[in-house]
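The other protein chains are all here in position, but one chain of the complex has been omitted.
We just call them A, B and C in the order they show up, numbering each chain from 1.
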Amino acid sequence: MNTIGKIFTFTGFGESHGAAIGGVIDGMPAGVKIDLDRVQRELDRRRPGQSAITTARKESDTVEILSGLFEGVTTGCPIGFIIRNENQHSSDYGQLREAFRPSHADYTYTTKYGLRDHRGGGRSSARETATRVVAGAFARQALEQMGIIIMAYTSQVGAIAIGKPYSDLDLSLTESNAVRCPDQAKAAEMEALIMKVKSEGDTIGGIVSCVISGVPAGVGDPVFGRLGARLSEAMMSINASKGFEYGMGFEGVGLRGSEVMDPFTLDDDGNIGVSANHSGGIQGGISNGADIYFRVAFKPVATLMQDIMTVDCHGREVLLKARGRHDPCVVPRAVPIVEAMAAIVILDAVLLNRAARL
Amino acid sequence: MNTIGKIFTFTGFGESHGAAIGGVIDGMPAGVKIDLDRVQRELDRRRPGQSAITTARKESDTVEILSGLFEGVTTGCPIGFIIRNENQHSSDYGQLREAFRPSHADYTYTTKYGLRDHRGGGRSSARETATRVVAGAFARQALEQMGIIIMAYTSQVGAIAIGKPYSDLDLSLTESNAVRCPDQAKAAEMEALIMKVKSEGDTIGGIVSCVISGVPAGVGDPVFGRLGARLSEAMMSINASKGFEYGMGFEGVGLRGSEVMDPFTLDDDGNIGVSANHSGGIQGGISNGADIYFRVAFKPVATLMQDIMTVDCHGREVLLKARGRHDPCVVPRAVPIVEAMAAIVILDAVLLNRAARL
Amino acid sequence: MNTIGKIFTFTGFGESHGAAIGGVIDGMPAGVKIDLDRVQRELDRRRPGQSAITTARKESDTVEILSGLFEGVTTGCPIGFIIRNENQHSSDYGQLREAFRPSHADYTYTTKYGLRDHRGGGRSSARETATRVVAGAFARQALEQMGIIIMAYTSQVGAIAIGKPYSDLDLSLTESNAVRCPDQAKAAEMEALIMKVKSEGDTIGGIVSCVISGVPAGVGDPVFGRLGARLSEAMMSINASKGFEYGMGFEGVGLRGSEVMDPFTLDDDGNIGVSANHSGGIQGGISNGADIYFRVAFKPVATLMQDIMTVDCHGREVLLKARGRHDPCVVPRAVPIVEAMAAIVILDAVLLNRAARL
Partner (left out) sequence: MNTIGKIFTFTGFGESHGAAIGGVIDGMPAGVKIDLDRVQRELDRRRPGQSAITTARKESDTVEILSGLFEGVTTGCPIGFIIRNENQHSSDYGQLREAFRPSHADYTYTTKYGLRDHRGGGRSSARETATRVVAGAFARQALEQMGIIIMAYTSQVGAIAIGKPYSDLDLSLTESNAVRCPDQAKAAEMEALIMKVKSEGDTIGGIVSCVISGVPAGVGDPVFGRLGARLSEAMMSINASKGFEYGMGFEGVGLRGSEVMDPFTLDDDGNIGVSANHSGGIQGGISNGADIYFRVAFKPVATLMQDIMTVDCHGREVLLKARGRHDPCVVPRAVPIVEAMAAIVILDAVLLNRAARL
């Protein structure tokens, strides 16, 4: 299952060590003006090798759009695209050919498919997320033309958390540091922690927070198409994610109903709003016009720069030598992926909503 | 969107104040022996009015199976069923006809559909979850015949948490108390808290934990069909859920990769296992044969026994009088719903997995 | 797979000899005023026992709507409904329990599912089409409120064909005779033929033609969502259908491109139309504003009032005694089913089309 979405859909393909990765964006409404430089800039935000705290692996990750655009505008036809793979050290996979790395997908893929492309993890490699960023970049531009803005940021690395709601932050600062944290002081702490962890050959987890503003009330579906459920599915489909919460989230379980009520308000023109937003902008699965906000937990990934004992496909114990070039913390590069997946979900929901009434 | 699943699917219908709720279970494999008493018992676990800590509203919630069974065995045909609604106090909805209850779906439904059945919340009412329990009860029986067991329990109410991993608990005790907590001492504390909250006309949140054992390695799909993503979507589609995490979850963000590795082990027969399970039984989106476990956060619901100021559909401020009969804590009755949704997801994934290889 | 449609969907259930048949209509736009008497009247058109040329079996086929309507208007919630089965002669199935009737689904179902409910054919019985008629009756009322009208009629029985295009017929006469043929003289011939075939214990095939007017230009999708493809799938899912054609259909293969061109025209207001309609209202998979018309071939069904040699599930030859009460020609009762399936397809396509542009 490499497709997500109902009427605005994205179907991806590609492994880290094949010729290219890419995908098809389908159901893109016609008439959206697309800035291809912005698409590439989103990819650049996800690209490996962009700063000292990410993997040293370098790929230019240049997207080539193959269809669906005419004179800079979407035509309603599917948008096919590819990103060529460049950086393939495929010469030396000796150990990885047979050994199962702990907490990786080597064993589960082999069990499922009966065979495995050992060069880089196949579809379990985070490389495929580059294609999601492309799809998300198209969705975002459509959404922005409807007044919907999506902004994610790093809110926690290890035990270092911003500790403030998004409304107390200046999210325009997110891109001002390598860790993508809008709180500059915390960003410095996080960056220092990541460098320390990296120097130890270890990894660390963190949290990405995301805010979506401008979604009109009425988007999302009851029961199985709830906005929270669809966002959750999309976020939990990102590599290394282990948890999702929106609105008050897990913190809310310790509170009373009387504390978390979001009272309705009326402005002078009689427009309905809310004076609090514990609901996270979603009530009964449907947007209420307030900001939608959610958080995604990312684990410390299991690729260490340390030798490790494990087993291989012949049922033998083997010592796996430290190797590879990986991110000590995936969170900074996950920020654009979270935004992309959010854009894909929201555009689909906005389009579906057009069928709600006669 | 009232359908969930890809090849094993459930499609539900029904509002709390119509003639009946019900649904269609499709893609049920033929040849599954069904114990209908067990289906009804699952429904009884979700039923309102079952104990002092749940709503006083009473419904017998008797399921009538209309198709798809022959001589006690599934035939491969879709299973249609209904549950008649009995307890409809439809006489007096005066205020609810026009007022929007805060943190409910009244406003979002009206905005989406342009009109609203004010009698009980329509599809946003938790009543529809009874139909999910029926579908889940069928899926569970199929799964059990494959050796897959699903067990959920209340692990936290308000600030009272079990504080132990599931492996230190005797899950057979879950049904021994009204709160569905296998730790009897904690259960008593939780129950007391719920009674206190109830006496104050307030509500409280909590957490349901769930363990799935016996899923063979290889179930689930890479990328958009990851088991974690599909479970997350299913859980976040349950009313009042605000968060989902599996394996190490949010707690993992503060840890190092070296701390959360799940080393592979070999038993005497050369079978591969893991000696730790931070992954929660899922690696690269695919089961690894270890227990799958996850947690779902439920908010304190917004239906209080207190008068409250709000607005109505004419843009007027109104005082909403306390009324209704609702659960002070939805968590105990959410336990069978979590199990049902897990069963629906896992059976679908198990069946899909049969197409993984030539 | 008992669901059809993408955003307006119908999911059916039920066998001829269970408690009830029924289904769930999902994605119905809110705000459609529904005349339930018309829903029942559509069912009555499909009902067995309605005239001398149909089966003698009698069922009242009364639909009970269980959800999704409030004060006579659709709410956007799914519409669940059931039709109780009444006429179950389940006492005597002795031979059918084991014998495979030729050209029926007894053998294929048994092979697929490993078992079979021998009482009446399970889902292969045409009884389930009653539920499609209900779903179609809802879709039709939505479509009519958009100005889209669907009219089917019997255009051929055996070798007796109307032999005129629909534009030369008065389709308001379709219901004036039992055979549902708007050409009264031909209708009489067809009826006589059916009675003759019936008296011989035999069956005969025929063709249903269908015209859809009022579909605006622009509905339908390129490539896999072509209107012709979706209508074809829907029609070929009706029991006993063996062929589908639209526009010039099979007849067009013998013609030249220069003969079948549909020239565009301009009216005084500059509106574009066509002066011929070989395309059948669909070009490149998308409606062009002209009438959509198509034809569906139905075979003579294999249920004869004659003894017949066949085999049973033990691999023995057996003589199957003539029995049952079946239609000598399914075409007259297929007319409302064709209309219903067309309505389901067209409403879905119309709603999907709302997402075509920014």
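Everything below uses one rule, namely that a contact is a pair of C-beta atoms (placed from the backbone, for glycine too) under 8 Å apart; a residue touches a chain by one contact, two chains touch by 3 or more.
The shown structure was predicted, so the numbers you read here are calculated from the model rather than taken from an experiment.
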Review point. Which listed residue (C:Ile286, C:Val338 or C:Leu351) would be found touching the missing chain in the intact complex?
Key: C:Ile286
Review point. Of the residues C:Pro78, C:Gly122, C:Pro182 or C:Pro332, which one touches the chain left out of the display?
Key: C:Gly122
Practice item. From the listed residues B:Val32, B:Met261 or B:Val331, report the one that touches the chain absent from this view. Key: B:Val32
Review point. Mind pulling the chain B residues that touch the left-out chain?
Key: 6-8, 27, 29-32, 76-77, 142, 145-146, 222, 351-352, 354-358
Review point. If the missing chain were put back, which residues of chain A would it touch?
Key: 1-3, 9, 11-15, 18-24, 26-27, 30-31, 64-68, 70, 73, 75-80, 82, 109, 112-117, 119, 122-123
Review point. Footprint of the hidden chain on chain C, which residues?
Key: 1-4, 6, 12, 100, 102-105, 107-109, 111-114, 121-124, 128, 156-159, 197, 202-207, 216-226, 228-237, 241-250, 252-266, 270-272, 274, 278-280, 282-289, 297-304, 306, 308-311, 315, 317, 352-353, 356-357
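Heads up, the rule we're going with is that only the chains that are shown with their structure count from here on.
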Check your understanding: Same or different: at the chain B/chain C interface, is the fraction of residue numbers used by both copies above or below half?
Key -> same
Check your understanding: Which whole number of Å gives the spacing of the CA centres of chain A and chain C?
Key -> 45
Check your understanding: At which residue positions does chain B touch at least two other chains?
Key -> 1-3, 12, 109, 112-114, 122-123
